[in-house]
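Heads up, one of the protein chains got dropped from this complex, but the rest are sitting where they should.
Chain IDs A, B and C follow the sequence of writing; residue 1 opens each chain.
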Amino acid sequence: MAEAHPVGFQWVMEAKRRGAKVFHVDPRFTRTSAVADSYLPIRAGTDIALLGGVVRYILDNELDFREYVLSYTNAATIVSEEFSDTEDGDGFFSGFDPETGTYVQDSWQYEGNEGSSGSGHTAKERDSASGLEHESHGAQVDGDTPRDETLQHPRCVYQILKRHFARYTPEMVERVCGIPQDKFLELAEAWTRNSGRERTGMLIYSVGWTQHSVGVQYIRTGAIIQLLLGNMGRPGGGVMALRGHASIQGSTDIPTLFNLLPGYLPMPHHADHPTFDEWVDSIRHPGQKGFWGNAGSFAASLLKAYWGDAATPENDYCYGYMPRMTGDHGTYQQVLNMIDGKIKGYFLLGQNPAVGSAHGRAQRLGMANLDWLVVRDLFMIESATFWQNGPEVATGEIVPEECRTEVFFLPAASHVEKEGTFTQTQRLLQWREKAVEPPGDARSELWFFYHLGRKLREKLADSPLPRDRALLDLTWDYPTHGPLAEPSAESVLREINGYDVATGRPLSSFAEARADGSTAIGCWIYTGVYADGVNQAARRKSRHEQDWVAAEWGWAWPANRRILYNRASADPDGNPWSERKRYVWWDAEKGEWTGYDVPDFEKTKPPSYRPPPGASGTEGIAGDDPFIMQGDGKGWLYAPSGVLDGPLPTHYEPVESPVRNPLYGQQANPTRKMYAHPVNSVNPSPPEQHSQVFPYVFTVSRLTEHHTAGAMSRTVSPLAELQPEMFVEVSPELAVERGLAHLGWAHLVSGRAVIEAKVLVTDRLTPLRVEDRLIHQVWLPYHFGFEGLVTGDSANDLFGISLDPNVLIQESKVGTCDVRPGRRPTGPALLDLVADYQRRAGINPGHNAPAVTTDSEGKEQGAS
Amino acid sequence: MGLRTFIEGWPVYRQLTGTDPLGRGAAAKSDGSRALTARTDTADSMARSVCPYCAVGCGQRVFVKDGQVSQIEGDPDSPISRGRLCPKGAASKSLVTSPLRQTTVRYRRPYSTQWEDLELDTALDMIADRMLAAREQTWEDVDTQGRPLNRTLGFSSLGGATLDNEENYLIKKLFTAMGALQIENQARI
Amino acid sequence: MLPDPNSLYGPLDPAPDAGYENAPPRMGFFTDTSVCIGCKACEVACKEWNGVPESGLDLLGMSYDNTGALTANSWRHVAFIEQPRPAGHRTPPFAGTPTDGSVSAASAAGAAGTSERTGTDPGVPTGTPSAAARMAGGGPADVLGPIAADPTAAGRGAAGPQFLGMPGAQPPGRGTGVEERTDFRWLMMSDVCKHCTHAACLDVCPTGSLFRTEFGTVVVQEDICNGCGYCISACPYGVIDQRKDDGRAWKCTLCYDRLGAGMTPACAQACPTESIQYGPLDELRERAAARVATLHERGVPEARLYGHDPNDGVGGDGAFFLLLDEPEVYGLPPDPVVTTRDLPKMWKRAGLAALAMAAATVAAFVGGSS
Partner (left out) sequence: MTPPGPVGDRFRRFRERLAAEGDDRPQVSDDRPSATSGAAATSGEEFASGGDHPSDRGTAASSRRGDLTARRSTEAGGRQGRRRRRRGGGGGEELRVPEAEFTSYYGRPILKGPVWKWDIAAYLFTGGLAAGSSLLAAGGQLTGRPALRRAGRVTALAAVSASAVFLVKDLGRPARFHHMLRVAKPTSPMSMGTWILTAYGPAAGVAAIAEAAGVLPRHGLLGLAGRALPPIGHVAGLLAAGTAPALATYTGVLLADTAVPSWHEAYPELPVIFAGSALASGAGVGLLAAPPAQAGPARRMAVAGAALELYGAHRVETRLGLLSEPYRLGRPGRLLRAGRLLTAGGVAGALLGRRSRVVGALSGTALLAASVLTRFGIFYGGVASARDPRYTVVPQRERVEARRIGMDLPSDRAVPPTV
């Protein structure tokens, strides 16, 4: 965190000053470790084993916050008797379909709900990354579930959890992660001791958790711990994602993602959502508790915002105009399609996949096979010059004279040259004022897309084709101003916020959303950001003039709420769990919820409220159900649906690992998304042969001094000079083993690429003892590319493409490689070297390794 | 300037007559030092902004003099950052004023080995034409069972995490209306 | 003649001594290295505010330090030191992992030896490998921790690199045949001009370019400096430096222009963890003493202040530090003394020599016969 989010880290230091104990788990000793109280070196890709060990420690010693767990989580809920665990299936839950490599989730359901997950496998959900829909709400589940408040029922979640994690002992943690038992116990002890009624503990993660083939389950494990310890919805608690781009949260809320529409509404699927009603019902899941009951209003209001007057109840608000998904249209699928010549054009909007995405060679080859490419950036980035300066030009794979891609480079406006809102990592929207005009041809994205849309509409104005109606009926009349005819960002924000169609009055809450076409809302979770016609995101009341929650600085979705599910900061009766940790509580006199923050609960629903039988939607939420976006109002220790690779987290080895999974016969996540494509390959891992060809584990991450793919830092001299060259960090032990000299060169080889880097021999890396083997890990920054003030080979070139099944995020935090002294070969010899390694490792590009690695017996059970 | 002012302005004179015989401070202070002001004080305007790098969302104050950014520093009022910035945030002025910034449209023809210049409006026109052509060629009305698809997989887009919500909104809205599905950004990565 | 009996040496409030009547309180920096996270925001913020040019694009191999030293083009410099030593009371980071001995000495020596004059325009001077090799410990300076207490480990500093020739004979993961490194700490420190009470650079400046401000800080006046270079030799900390393409001397001004506007210096404002604190020196000294006491309580006995003492060789620094090791480990002199302390004696010696010279001449002409 000190490395990648130093300013956020000030709060950790603040806590430390007040006596907090900081633990840092990382494959290498970083600037965070330097100031942490305890540092745990870990083998990359084994976090579930570590966290699972903590879960077991909590359950074994009964250290959970029992009152919280009983009331606020699904610990007491009873699961179907059809469910069987990985402990019985050698790494498989019940319901695995080897054909598609996905689960049928029926058996995972709560007792009596077995039919509710739909039928068949979940390959479709995987292809559409449906896990992402749950960023704002839980998966569908029926509201009424059988419970055993004594937690003794053998099939209640609590007991299942206990059995599932029983083998995650300190010894197992040591065997899998390489973390000595003493240190693990120190962590577990401190974590549990600092949680409960009087204290809360916080868990912070970043893409070190998400960029794995089991990434979602990493975070699930963290969430289970935090629920067990009562750390959710309470001040100083929570699971905190530290995101890496200024508005990456915003670009998920208002998604530029193929499978989502604003506010986490799913993009329609051709088979599941042929009609508006089917689409809406699939979201709100009739009969389910919670706020998603209003999905119809949100959906209608979005379409109304898109198509204005043309959208009427009669034509289902132009639902027919919406494009439909048929499967995986994600960025990696796109790149492979580009290589196959299926895609003609590509827009890059402040993004540099030639350096920043996994398998850089595939990215560049894909771009070299387009008809046209539009790059909008501040700088001439690698993704714009791949045809000229890319490494494939050196190897002869791309010949400029033969590369047909037509490239448009359009300069972009910087953050001070345009106005608008960023949504930062805590869902806080902050408005930026414009300081200066952009230079030369530089324009904002707002300008580019507004005027591009204007031109497209002009060109199609006389089109008789039905397909063009969607474009022509679009509301696209934003006022412009200034010499450049810049569209008004405030007017767009106003549309995002939503307004009453008749009067134009901005809405102040998504509770005002209507399904009758009387409201138009661009992104329902953002409703309120323009309440009363005031740009709430532009509020900048000094922190000196308000309390520590600082509710008048910017605006957080939803409803300016700073901590989600903060009803959980009070006990079931509505009183604060403790005076120290009071945050939101029930004021019995006034008959309302009150506190420092906006209560995340219906303001006047008393703690004693119990829904009438059969109630659904918000009415179905009881007065002590704090998790109001979940179908049952509970925090999920066990996820009966919504997570495609299992209701509980399970340790699987990374896709590329030198180690056989010590826990199960199943080596890696069996449901991961794989791409069999000639350009893609996976280094062999046990039980396959030849894994020793790539004996070392490598992991990549950021340096404080650089930003992502480097376009915004390698081009800036005061940053470039601080980390001026690509390097690889190796332990002294590995340096000895491979004859690497400090500041000398080394090159790293994977089945995809070979890159070179200067060697930093440092004590900050250590070999780990895993299963009586010595595992060496090396670390690389991934910021370097071939353009800019400082250049170097790109670490992301080493990775292949394997994705998490829930969200289709690639495993780019761990891989295997070989490390060799000296510089890499250049020209065609480089390809020969890679080919030689592929041959020796038995890699057959274009063919996936088998997903199932259990023996026949295990397979049988897995499939049963 | 008369001789008298010249002599009185001579630091040696000030050393001999003033409080600073050793010529260490008051006597040695130059005209330049006397005229020194903080350029944040003399800025024409100040915009309140947010750091463009990571997602912590640190407050920034952007000072402008003569239409140019003259300084960017942390906003002490921000409850998130309390006026502090990391090296990247602190380098924001160098970022926006970098001499490496590309400020004109560049165009690379198919099979060409070099860049050429292009008018912005022409570029916009050419891009619009190419989008429509690609859409035309790859349009899918219905699937094999006649269910609507209403889409094109002929072009795609990547990016948005460094852009504003308003921009993302327009991107998604326009592309969706065009039937373009393959819209992605860093959040997938 | 001297405005204050302590004008050349000893405790002194420098602003009144430099002729300021009703001077504001003396301002300074307290840099608490125990909370430094080495982010280098200070380096960048300083460059942005002061328009300091680039200082070279060289990988120096000195941990994460690619700046190398304070130079004319780097007025803040973050030092990084990797040490096989315990950090306070915390759990040894590599306890239980199958490690060999430390490499810090070897890599330091590598860093020192692999480059000629590297880095910045003024040139970051390279180091000597033997000196670097001693970084890991040993020597009389090394009074901390069990490494020094253990005679075999104490020799590890010098012997540090030798383990590289001795890989473990046992099977991997079963012990390595040499002593393990279990403890490790990574020290970081943002170095800066010390703004000495007795500033040799200022006193030797023949043009009055270097001057004392009303805030008690020491500033080069760029409209005056003619690049004589005297200040550079005079600085006991090796701070001030000549910019080659410019000819003048440059260093931290403690953001004199910002101070005048009542603002905080750029580096201190940017510092995310309050490692760099700015304020009236008296307050900072109190705060620093309290911080050291806290750290001692919390089991960090190696915390000590550097440059805080008005009785030290330079009359106390306007920018002082809390360090976790001996100063020279960070590239600071262990006991700097302002050269002008001895100036009266020097002039006396010169006078005597001049007299002797005159006398010898007279004698040569008067005495003798031919």
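Basically, a contact is a pair of C-beta atoms (placed from the backbone, for glycine too) under 8 Å apart; a residue touches a chain by one contact, two chains touch by 3 or more.
Everything numeric in this text was worked out from a predicted model, so none of it was measured.
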Report summary line: Touching the hidden chain, out of C:Tyr9, C:Phe94 or C:Tyr278, is C:Tyr9
Report summary line: Contacts from subunit B to the absent chain lie at residues 10-12, 15, 22-24, 27-28
Query - Hidden partner interface residues of subunit C, rising order - result: 1, 8-9, 62, 68-69, 79, 81, 106, 108-113, 124-135, 137-144, 161-162, 164-167, 169, 200, 203-209, 224-230, 232-243, 246-249, 301-302, 304-306, 308-309, 311-313, 326, 328-337, 339-343, 345-347, 349-358, 360-365, 367-370
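Criterion: only the chains that are shown with their structure count from here on.
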Report summary line: So, in whole Å, the Cα centroid of subunit B is separated from that of subunit C by 35
Report task. Would you mind pulling out the distance in Å between where the CA atoms of subunit A average out and where those of subunit C do? Result -> 44
Report task. Could you tell me the distance, in whole angstrom, between the mean C-alpha positions of subunit A and subunit B? Result -> 26
**Report entry** Set of subunit C residues in contact with two or more other chains
**Finding:** 39-41, 43-44, 47-48, 272
**Report entry** Contacts with 2+ other chains: residues of subunit B
**Finding:** 72, 76, 84-91, 94
Query raised in the report: For the complex, which residues does subunit B have touching subunit A?
Result: 45, 47-59, 62, 64, 67-69, 72, 75-82, 84-92, 94-96, 98, 100-113, 115, 118, 120, 123-132, 134, 137-139, 141, 143, 147-174, 176-189
Query raised in the report: Can you name the residues of subunit B that touch subunit C in the complex?
Result: 11, 18-33, 36-41, 71-74, 76, 83-91, 93-94
Query raised in the report: In their shared complex, at which residues does subunit C touch subunit A?
Result: 35, 37-41, 43-44, 47-48, 54-59, 61, 63-64, 66-67, 82, 84, 90-91, 93-104, 106-107, 110-111, 114, 163-164, 167, 172-174, 176, 181, 184-188, 272-274
